[in-house]
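Read the structure below first, then the notes.
Only a single protein chain was left out; the remaining protein chains are all shown in position.
Think of it as A and B in the order they're written, each chain with its own count starting at 1.
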Amino acid sequence: MKSQQKEKESLFSPRYRKLISNPLSLENPITVQVLGICSALAVTTKLKPAFVMALSVTVVVALANVVISLLRNGIPSRIRIIVQLTVVAALVILVDQVLKAFVYDVSKQLSVFVGLIITNCILMGRLEAFAMANKPWPAFLDGIGNGLGYSWILIALGFFRELFGNGTLWGYRIIPQSFYEAGYFNNGLLILPPAALILVGTIIWIQRSRNKNLIEEY
Amino acid sequence: MQESINIFVKSIFIDNMIFAYFLGMCSYLAVSKSVKTAVGLGIAVIFVQVITVPVNYLLNKYMLTPGALTWISPRLADVDLNFLSFIMFIAVIASMVQLVEMIIEKFSPALYNSLGIFLPLIAVNCAILGGSLFMQEWEFENFGQTVAFGLGSGTGWALAIIAIAAIREKIRYSDIPKPLRGLGISFILTGLMAIAFMSFLGIKI
Partner (left out) sequence: MSNSYIFRYAAILVVLVAVILSSAAMILKPLQDKNIAIAKMRGILEACNLHPTADDAVQMYEQFISREVVINPQGEEISIYDVKSKEFVLGTTRAFEVDLKTQLKHKSAGEDYILPLYDFVSQNDTLLVIPVHGRGLWGPIYGNIALKTDRNTIGGARFFHDKETPGLGAEIDQYWFSDQFKGKQIFDGSGKFVSVRPIKGGAGKLPESQRIHGVDAVSGGTITSNGLGTTIDHVLGSYVVYLTK
């Protein structure tokens, strides 16, 4: 009884909290570990799809981590990767079906990129590195943490690209008409793919100049 | 035929997997430190892409689209297995990669030695799954077009990784602000290359 209580108390112990907070900065999956940008940059032209994409990835990472962690003692090591892929693909299909049923407009904008969550390197990375060796609860937190670390970058990109590229946020006009009449122009470049890459580069730059430990030697 | 050539050109230069859709960025950034390895990975991607896109096209056409199963029995006309496409595509890709690896190992050990280490990496390369998903989304009309698309998108990806590898080899000797070194500058360079590639939008095809 006592030991059970102890375990419960430790659900949010400092070690567990680190699982969530570390991926937000020091071990950010995008800017530090270079994982998982593929499936996401293309949907950051607007805030809404970026947000839905971020949410989907977080859900999939967290759940996949839990499932694999529950299965970890039974998975035959020879078909480990295939089992992981199957679990991930099944979760992604579920997410895709739910999106199509409840937010059809956004799911159309996300088009193939939801499916590409399957090959998102964050997923396989976390499954191999963490879920295979840890209990479900820490695995869940690790998934949420990594998902969030990934999310804030996507949402930041979506925010800048939509605000300055289109003058709107979440589809609502933010920059008033009078600005345009006074000669303000939307920065069309931000809507185009290259801008996403340059913005990510800039985020990495800012992050690394504030935290010198992350600097690479070429 | 002309349509296929259009698709080939467009998928290399205009709808480039890296510059327009950012697909396969993980290996693009991780394996682009030297031109030699970049060439190896690039060729392997072209190879796998040319095989998986057409195979998945057949799978999609004869199994997954609504009513595709009528070739087995007309009674199956209402069956819609589309929700299985992600899992089927990734299964085909994983097994194709495995198969290609075994075939190369058996028949050309030299090629295997240079490509071998990259092949397992490719199964989880977004550009490969992306190619198959785009094939489904864009509803290509015939087998030839999917081969053209597979070849084109693979070549586009290879071109991108070889180019960035060449630049990264040279940039070693440049004085880049410290926090920007490595990952940061690679992103910005890719962005600049993407802008350059946008000039191809003007091609009249």
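The rule is short, and it goes like this: a residue touches a chain if its C-beta (ideal position, glycine included) is under 8 Å from a C-beta of that chain, and two chains touch if they have at least 3 such contacts.
Here the structure is a predicted model, which is why all the values come from computation and not from measurement.
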| item | value |
| --- | --- |
| Contacting the left-out chain in the complete assembly, out of A:14, A:76 or A:183 | A:76 |
| Residues of chain A (touch criterion as defined above) contacting the omitted chain | 42, 45, 74-79, 82-83, 86-87, 90, 93-94, 97-98, 100-102, 104-105, 108, 111, 188, 191-193 |
| Missing-chain contacts mapped onto chain B | 6-7, 10, 14-15, 20, 83-84, 87, 134, 137-139, 141, 198, 201-202, 204-205 |
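Going forward, only the chains that are shown with their structure count from here on.
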| item | value |
| --- | --- |
| CA centroid of chain A to CA centroid of chain B, Å | 22 |
| Contact footprint of chain A on chain B as seen in their complex | 19-26, 29-30, 83-87, 89-91, 94, 124-130, 133-134, 136-137, 171-172, 177-188, 190-192, 194-195, 198 |
| Parts of chain A lying in touch with chain B, wherever the complex brings them together | 31, 34-42, 81-82, 85-86, 89-90, 92-93, 96-97, 111-112, 115-116, 118-121, 124, 192-198, 200-202, 204-209, 212, 214-218 |
